[in-house]
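For this view, one protein chain was removed and the others were kept in their places.
Our next item is subunit A:
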Amino acid sequence: MSREFSPLWEVFVRARRGLSHTHVGSLHAPDAELALRNARDLYTRRQEGVSIWVVPAGAITASSPDEKDAFFDPAADKVYRHPTFYEVPDGVAHL
């Protein structure tokens, strides 16, 4: 049997209905169910949340900091993506 115990899981907690899940940390557990139980004890002991997601850390692909600038270039030539680009005639309400 493999001695490799407990892969790493990333934990996301949603604080209240209506908010989104936020990454709160990671933990080791042999399977998803134990990861969930441990996350409950570890990250929501003081009513921090109402919903937990656990994801095997290996299932996450992250962007590289090296390509930060190129990858997230705000596309300066696409200013029409911002609502402030558009001129609103005087006197228009609720727009």
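The rule is short, and it goes like this: a contact is a pair of C-beta atoms (placed from the backbone, for glycine too) under 8 Å apart; a residue touches a chain by one contact, two chains touch by 3 or more; residues count from 1.
In the analysis below, contacts and distances are computed from a predicted model.
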item: Options "Light-independent protochlorophyllide reductase subunit B", "3-methyl-2-oxobutanoate dehydrogenase (2-methylpropanoyl-transferring)", "Short chain enoyl-CoA hydratase /Enoyl-CoA hydratase" or "1,2-phenylacetyl-CoA epoxidase subunit A": UniProt name of the undisplayed chain; value: "1,2-phenylacetyl-CoA epoxidase subunit A"
item: Option touching the unshown chain, where A:13, A:27 or A:54 are the choices; value: A:27
item: For subunit A, the residues touching the chain missing from this view; value: 1-6, 8, 25-28, 30-31, 34, 41-42, 45, 62, 64-66, 68-69
